[in-house]
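A protein chain is absent from this complex, but the other protein chains hold their places.
On to chain A.
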Amino acid sequence: MLELIMTFATFVLQSSEPAIPPTAAAALAVGLAAFGAGYAERGIGAAAVGAIAEDDDMFGRGLILTVLPETLVILALVVIFVV
């Protein structure tokens, strides 16, 4: 296992190409941002559903608060155009 990693590392270090090409890195960035947004929405969503269960009027507010972290992904999308 260790040898395999060593070989891989030498290969990566010796090749002139970057290990992660720019477009792949951008895709990763967006993906990680989406992951973060999803994690944030988990908590907010749970709380929002709780509030809505007690009081139907909270639906609109709950929905807005739940999708707020989605802005993270939108901002991360900028990376795609920068690359």
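For the reader, a short list of remarks on this structure follows.
Keep this in mind: contacts are C-beta pairs under 8 Å (C-beta built on N, C-alpha and C of every residue); 3 or more make two chains touch, one makes a residue touch a chain; residues count from 1.
Operating definition for what follows: contacts and distances are computed from a predicted model.
When the listed names "A-type ATP synthase subunit C", "ATP-binding cassette domain-containing protein", "Universal stress protein" or "Cobalt ECF transporter T component CbiQ" are checked against UniProt, the chain not shown comes out as "A-type ATP synthase subunit C". Touching the chain that is not shown, out of A:20, A:53 or A:74: A:53 (per the contact rule at the top). Contact between chain A and the unshown chain involves residues 43-44, 46-51, 53-55.
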